[in-house]
Every structure is written in C-alpha cells, then in structure tokens.
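Missing here: one protein chain of the complex. Every other protein chain is in place.
We just call them A, B and C in the order they show up, numbering each chain from 1.
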Amino acid sequence: MQLQQMYQEIILDHYKNPHGRGLRAPFDAESFQVNPTCGDEVTLRVHVVDGVVEDVSYEGQGCSISQASTSVLTDLVVGKPVDEAFAKMDAFVELMQGRGQIEPDEDVLEDGIAFAGVAKYPARVKCALLGWMAFKDAVSRSAA
Amino acid sequence: MQLQQMYQEIILDHYKNPHGRGLRAPFDAESFQVNPTCGDEVTLRVHVVDGVVEDVSYEGQGCSISQASTSVLTDLVVGKPVDEAFAKMDAFVELMQGRGQIEPDEDVLEDGIAFAGVAKYPARVKCALLGWMAFKDAVSRSAA
Amino acid sequence: MTTTAAPLDVAALRADFPILSRTVRDGKHLVYLDSGATSQRPAQVLDAERTFLEQHNAAVHRGAHQLAEEATDAYESARARIADFIGVSFDEVVFTKNATEGINLVAYAMGNAATFGPSASRFALGPGDEIVITEMEHHANLVPWQQLAQRTGATLRWFGVTPEGRLDLSDVDTLINSKTKVVAFTHQSNVLGTINPVASLVSAAQRVGALTVLDACQSVPHFPVDFHALGVDFAVFSGHKMLGPSGIGVLYGRRELLETLPPFLTGGSMIELVKMEGSTFAPPPQRFEAGVPMTSQAIGLGAAVDYLRVVGMERIAAHEHALTAAALSGLAGISGVRIIGPADLVDRGGAVSFVIDGVHPHDAGQVLDSLGIAVRVGHHCAWPLHRALGVPASVRASFYLYNTLDEVDALVAGVREAQKFFGVA
Partner (left out) sequence: MTTTAAPLDVAALRADFPILSRTVRDGKHLVYLDSGATSQRPAQVLDAERTFLEQHNAAVHRGAHQLAEEATDAYESARARIADFIGVSFDEVVFTKNATEGINLVAYAMGNAATFGPSASRFALGPGDEIVITEMEHHANLVPWQQLAQRTGATLRWFGVTPEGRLDLSDVDTLINSKTKVVAFTHQSNVLGTINPVASLVSAAQRVGALTVLDACQSVPHFPVDFHALGVDFAVFSGHKMLGPSGIGVLYGRRELLETLPPFLTGGSMIELVKMEGSTFAPPPQRFEAGVPMTSQAIGLGAAVDYLRVVGMERIAAHEHALTAAALSGLAGISGVRIIGPADLVDRGGAVSFVIDGVHPHDAGQVLDSLGIAVRVGHHCAWPLHRALGVPASVRASFYLYNTLDEVDALVAGVREAQKFFGVA
C-alpha cells in the first residue's frame, strides 16, 4: 500500500517522539514559519557558537510530516558546523524537490532518507520543508 | 443580395440628402449622444411650443444608418404633438429591437419602415436609434 | 427548502461527468468530496463552450460582422439566463473572473467613491465609518474589507461565532450602528455548512442605511436563491463551484446602486467617451466589464445554469440534505471525531468539517486520498474561523448533486482507517 511508502516507520517514530522539541535558551535567533495552505506553523530557535550549531529548539503544530522532519533536522544539524548543516539542508531540499527521482545518501541525511517517499506528493513537500525553512532563516538572522 | 434588404433606397436617399440637418435656434434643449463602440455622435436640439415639436435640428457624424434615421426622425416628429412623436418613437424602437420579426406600420412610421431590415443586424440597431435617443433626452430636458 | 421532490437519479447524472469515472492512486475509484473547493463539469457544459468556440467565437460588443453578432448574442443570452436563475434582471448581472473579484470590485469601487464626485457619495467611506463582517468569512470576504479599511481609515468590526458554529448575533445592535457603511457576510459557510439568517442581517443593515454584500459562493450552487427576495444590495458567486467553467463569477448589484457605483477596472468596452483629458463611462453592467470578457466561460456558465435548472435546485438541495445527514451521523458514530459546525441539520448545507483526535487533518487527508477519496484539508481559506473554534485545521467533505450515499459510507470507513493507521483507534 502506497501509504506505508510515504509514512515510513522512522517518520511515525519521530512524530510520536520528537527530538529536541520545546523552546530553549540561550539562542541567537528565532524564526516563525507558516504553511499558508494548511496553517501548520513552527517557531524555531538556533544557538550558534563559533560557527557551530550548538542547539536547535522549536515548537509548533502540524502534520506528522512537518513535525517529524523538524525532529530529524535537530538530529542532523545540532553539533555540526553551519556549513555542514547547510550542506545537509541542501541535500534534503534536493531530495524533497526531486519528485521521488533522487536516491538519498544515508551518510548525509541519516533518518532523513525516510522522507524519500514524501517527495512523490508535491502538496506534502512544503510540510517536510517547513522546519528547514525556519532553520535557514534563523541561522541567517543569527549571522546578521 | 442581403445588402439591399438593409440599405433600402429610402435609407440611402436620406443619407445622401438629409432632412433638417444643421443646428438652429430657437431651441429649448440640446442633447449630445454617442455610440461608444463606433464613435458615431449626434448633437440634437428640440424646440417645443405648447406641447408641439416645432423644430428638430441636429448635426453629427456617423454611418448611413444613423444619419438617415435622424433625417427620418425630423420628418416624423416635426409639427407633431409630443405625445404623438413619442408614440412614433416607441413604434420605431420596437421595430428596431424586433430582430426583424415585427411588421412595421407605414401609417405610423412612414419612411421609417425602411429600417425593418436593419433590425436583423443587432450591431446596427444602436446606429438607427442614436438620433432617437437624443430626441428623447432633449425633449425630457426641455420639459424640465 | 422542500425535501419532498422526487429524488435525483444520481447514476444517470454521474454519466454526464466524465471525470467521475476515472480512478486514482493505483486503481481506486475516485470519490470526489471536494465540490466546495470546485465542482466537476458535465459534458453539456464542456460541449456548449466547445461549440461556441468552434462556430461562433469573436470579440463581443465590439464587432459588426456575423460572428461578432452571434458571439454577443450568446454572451448576453447567458447573462439573461443566469439573471433569471438568481431572480434578478439581466442588467444587474456583472461578469467577473471569480467571486473574489466581485467582492474586490465592490470594495475598490467604494474606495474610488471619494474622488468620483457627488453622484457616488453614498458609497464613500473614511475615518469614523465602519465595515462589518463576520469571523466565519472566507478570506475572499475578509481581506478585501481589511484592505479597504486600511486604505480609507474606516474601522473593521465583526460578528463572532458560537462554539456550535453559528453567528453570534447577540451584539447585532451595537455592531450594526449608525456608523456602519457596509455589512458583508456569507450566505453559507464553506467550512461549517451553516446557513446564515440573511433576513435579519439585511434588516439590521437597512435600519441604519448600510449596504449589504452577500457571499453566495456556497448557496447559489446548492439551493434556490433569489437575490431580490433576499433583499441584499450586492452578492457574488463563482461559476466553477456550480458546474460551470473556472475563470468566471458573477456580481449581482441592485440596479439603482450599480447605476451610481464608480467603476473599478477600466479600459475598453466600459467607456462612454474617452479623451486624453478624461473619460466618462457606460451604464451597468458594461461599466464593470473592462476588456474582452470571459466570453466562452459566460456561455459555459449559462449552460451550467440550464443544467441545474433541469435537474432542479430543490431536488439538489434535498439530495445534499440526505448526504449531509448520513455524513453527520456516520461521523458522529466514530469516537475521537469532532464535527466543526452544526451537528444538526437546521439551516445547514452540505459542507461537513471535522477533526480527529491524534490525527492531523493533513495526515487524515492523505489516508483518504490513498483510498481514492478527495477531501480538503487545512483552514479552507477561513483561518480566523479555525482560530476562533480552537482548531488549527480541519478535514472537509463537501457534497454535490453527483455524490452518493455509498461515497459517504466510504468517507466514514476512510476516517476509521486513518485512525487505525495512526494508531488512535
């Protein structure tokens, strides 16, 4: 059944037990992002020290895809240099915009590869990217 | 040929030799009317004495239909009580909006019956009515 | 609304709608429960447009050749039939591209009144004046008024919504007062299905001399509507929600009002006289139809209205009533499902929105989609309403003449499936 392809176990696990959830201090910048078609929203904070993502904290409401992908995001970027975090972001965005034609690299995206099936549903791609857009925005504000 | 049906000799005669043309004094009211689709225009004056249309004078530019029908108008209404002139107008308007289905009454419309063929061409009906609209407007202003 | 009319032969009707026989998601039969967003089109409407384009197409109101005559006739005949369908006169029907444009037209024209001279003064508004809407409006009947308020300095006020999804009219006499210039509200909520009490809002507005604007997007397609009988000043609806083409909508305006309302879009065909120094404008409805219009779309909407009339609006309403009853009771039987909007059938149309504990609407929609069931998820362009009711989003099933009780059963079963999939049942 197609549904299982989209909702991989990994996604449902992250949805039920999100990592890094909650808003924490200290932080350097915060970003609020919303998906205007469905009303999903996320508020996400980053704490960057010496070019390294020390912490990402967030809260918000949304579907399993948006919640799980933000949870995966924290796993992928916390403790990483900003460059590397952005490289992962680019890989994730590419995967999501690939309409299911792109083979994800598990070394780079870890649990993020579970979203490969979501890329086949254009209306859900925005869900998967919501937290990442907030991350990108927050980091660029923290640098400003 | 259809054309002859529309452009009756009577119409072409009035077009080439319009009756009552030129703007004259005395007059009680003047009306300017324009056909916005083609730019045809007419300025028409009425002189009403004791409820009788003493004079109608006009100038303007336009196609054979609009010019001829204004010429016919002067023949039909000058010297007539306003009531009777308006009855003729109603008969003419009815004829023109009848899509060629109405049998005109020569006793009422005289040369005006020549426009029966024009009624089959919706885009030209406005041409035929231009002078009449000016007449109606001018008389109502003269009464005000 | 009577429910005694002979029932629809839905199977026969469905044969007119080619898309309803397609399959989705690996061979699932399409169960289209998203007509509140846009309806499907019967072959009769598609054929009418195509015949026009293959035989009579020309620019309307602009040419004197035979095609132009035929095209103008077809276009104006459609206007007349549509006017008749909603109980108004043909020159009270203005074609717009959608209902959204219709509301913007009224809002902008009122904004233009300030610089349009004394004939338009009754439409002008400024600081101290008030615009009244409701919290259950679609964004289309909300944002244009916010913007008009922002441009003119007028104040926007609104009716709240009760937890049951009805308008809270308890403060009607303070909300609609001598400062009120316009009262804009929806006939039937696109989320809740609630049918609002038009008569009492119209009389409250009339008492203070305010204009009324009715959003009839979800009423005209679904039950008999007569704007003269309702007494509203303006009303809008969209063709695509009533079996007609996209890209066409209607603004109804009372004749006396359209006659003095300033123009909105300007350009060709809406003028009387144009000089470089200034222009004057044609009488309505032409004054409000600038440029080459939605020609074949008007013809298509005319055909849609013919189709609806033959089927019968009373019968359509009765049919949707039965579907709504089945959906409400089916969903009420599932624990963890909560209806957003009236739970009963009083003054209620066929939009059924709900939330499922533990399953986000987007996820529920995905499960339904995988079963071939097309519903809408999100805030349905009524974000403030969702906020007022304390839900970020909802799932909406919306019905039309071509839906069946089996499809309602499929929806109910699909919701249970979603609960199972997400482990909440």
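Operating definition for what follows: contacts are C-beta pairs under 8 Å (C-beta built on N, C-alpha and C of every residue); 3 or more make two chains touch, one makes a residue touch a chain.
Worth saying up front: this structure is predicted, and the values here are computed from it rather than measured.
Here the chain not displayed is in touch, across the complete complex, with A, B, C. Of the candidate positions C:Pro7, C:Gly209, C:Gly291 or C:Gly423, contact with the unshown chain belongs to C:Gly291. When you scan C:Thr38, C:Asn177 or C:Gln206 for touch with the missing chain, the hit is C:Thr38.
Checked against the full complex, the candidates C:Leu142, C:Ala205, C:Val391 or C:Ala425 give a single residue touching the omitted chain, namely C:Leu142.
Contacts to the hidden chain, counted on subunit C, fall at residues 18-19, 22, 24-25, 30, 32, 34, 37-38, 40-41, 46, 50, 53-59, 62-68, 97-101, 103-104, 108, 112, 115, 135, 138-144, 146-147, 150-151, 156, 158, 238, 240, 245-248, 263-269, 271, 273-276, 278-279, 290-297, 362, 365-366, 368-369, 373-378, 381, 383-384, 387.
For subunit B, the residues in touch with the chain missing from this view are 1-3, 6-7, 12, 37-41, 61-65, 121, 124, 127. Looking at subunit A, the residues touching the absent chain are 34, 36-37, 121-124.
In this section, only the chains that are shown with their structure count from here on.
In whole angstrom, the spacing between the mean C-alpha positions of subunit A and subunit B is 76.
Mean C-alpha positions place subunit B and subunit C at a centre distance of 45 Å. Looking at subunit A, no residue sits in touch with two or more other chains.
Counting partner chains per residue, subunit C shows two or more touched chains at no residue at all.
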